[in-house]
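Shown here: the complex without one of its protein chains, the others still in place.
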Amino acid sequence: MMKPILKFAEPVMGTVASVHVVADRVHSQVVTAVGRVFGELHRLEALFSTFIKTSEISRINSGELSLLDASPEVIEVMDACTWLEHVSDGAFVARRPNGGLDPAGFVKGWAGQRASKYLAEFGLDNWLINIGGDIQTAGLNADNQPWSVGISNPHNSDELRFSLDVIDQAVATSGTGARGLHLWDAKGRPVEALGSMTVVGPELRWADAFATVAYVKGLDGVAWVEQFPGYHALAITLSGDLIAPAWAVSSI
Amino acid sequence: MTRNKSADDQFPLVRRLAPAVLLASGGVVFLALVDGPENMIILNSSSTTGSVSSSSSSTSNPTGSTSTQELTCGAARSTGAQVEFKWGIVQVEALLDGEGELCEVEVLQFPDADRRSLAINNFALPILRDAVVVAKNANVQAVSGATLTSRAYMASLQFALDNS
Partner (left out) sequence: MTKPLRRPIRSALLDIDVVALTAVATMVVMGVWLRHGGVDMLAGSALDRWTSISRLSGLFASFTGLVGVALSIRSTQVERKFGLDTMYNWHRILGETMAIALVVHIWSGVMSWSVEASVWSAIRDLTGREPYMAMATVGAFFILVVAFTSLRAVRRRMSYETWYFMHLLSYAGFALAFSHTIVLGGDFNEDPIARWMWIVVHIGLAVWLVIGRWGRVVRSVLKPLHITNLESTGVNTVVVTLGGPALENLRGDAGQFCYLRPLVRSSWWKSNPYSMSAAPSTDGLRFTIKDRGDASQTLGGLSLGTRVAVEGPYGTCTPEVLAGNKLLMIAGGVGIGPIRSLLERVGPETEPVILYRARSEKDLVHVEELTELAIRVNGRVQTIVGPTSSLAVKDPFSTAVLLTSVPDLQDREVVVAGPESLLFAAYKGLRAAGIDALDIHFERPWW
């Protein structure tokens, strides 16, 4: 039995964020909650964007602000980035060569997950939030089925290469999509370039970051992600092959 | 010692090495057959290639498939390739509606429940459907992708996909 679904979309963080909420009827709670979500995304963009001169990150990079005096969110993000740099053997980069901070690789997923808390706080159980392709889901979709997330074909964005049915999971994809681009890992070794890397897991902030890291690591990235309980990676090679850990297929 | 002296005849060393060498080669052959490179599988992007069994050779790509005029899902069916990998064989069937559009994917064959996949199911893991499907045909609520380079392009595409 199909339930009503409410869709909201708004440009933010240089992309488009959309929120789908499954609810029995349209009521002010839903509108308020989604409003809070977008509000939070705009607030975090103002805090972290390197394109906004007055953001805390910009002020830290220009020396106006000490990292020690930054807001708790900035410190939380930089802590997480530092951990990611370590756990990825340097594949994750949140600092520029000149020492400046650029946590953009982490902020989008983290902000999406953080903002989605308002949906839960307003008692909403079934929703999906999509920040430029980084997706967090909760509960079921309007058909009372798992949310179905398509993964686009890196070579032809009109196509979906595969889809994932997920419950309470986040999905994030990383990749340039450019053919023939060569990548090097932290140690300067060439990695087999992939079309894209998708990571599925309970929390969007980690799924997004892990996708970034795993994409840089190439084929090894699939196994690298498996070390984190609950997180799994699926890669699409430049030739269009889908590479997944065996479980993904055996659980079809 | 109840040993057969004729074994000594011409190639005593070869003769006596033979059982050990045979066993060792047996081990090597076993390893070559059983031990795959990684716990990974590769599904070919075109379902007609790869390790395809002779009985199933059609494609899961709905484009160009013949169909009846009925609009019910499953009016036409297209069986995908059997894809064999370390954990077993997977085969899917695409169900098309009367207009030849993909409406459902059924899994015909998948590996027996084993310890690993049971454990995975306990984590409520995602379900993967592999097929090159045209976006507008796919029944998805959101798209995660990597080709979105220009912001304007990204915005329009996502609007289109989300609201399709």
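Letters A and B mark the chains in the order given here, with residues in each chain numbered from 1 onward.
Operating definition for what follows: a contact is a pair of C-beta atoms (placed from the backbone, for glycine too) under 8 Å apart; a residue touches a chain by one contact, two chains touch by 3 or more.
Source: prediction; values computed, not measured.
Novice: Counting contacts across the entire complex, name the shown chains the missing chain touches.
Specialist: Over the full assembly, the chain not pictured touches B.
Novice: On chain B, where is the contact patch with the chain that was removed from view?
Specialist: Within chain B, the residues touching the omitted chain are 1-3, 5, 7-8, 12-13, 15-17, 19-21, 23-24, 27, 30-31, 34-36, 39, 86-87, 112-116, 118-119.
The rule we apply is simple: only the chains that are shown with their structure count from here on.
Novice: Could you give the separation in Å between the centres of chain A and chain B, each centre being the mean of its C-alpha atoms?
Specialist: 27
Novice: List the residues on chain A that touch chain B in their complex, please.
Specialist: 7, 9, 11, 14-16, 18, 20, 128, 130, 132-135, 141, 146-155, 157-169, 171-177, 195-198, 200, 222-223, 230, 232, 234, 239-252
Novice: In the complex, go through chain B and note every residue touching chain A.
Specialist: Going through chain B, the ones touching chain A are 38-45, 83, 85-88, 90, 92, 107, 110-111, 114, 116-117, 120-121, 123-135, 138-149, 151, 154-155, 157-159, 161-163.
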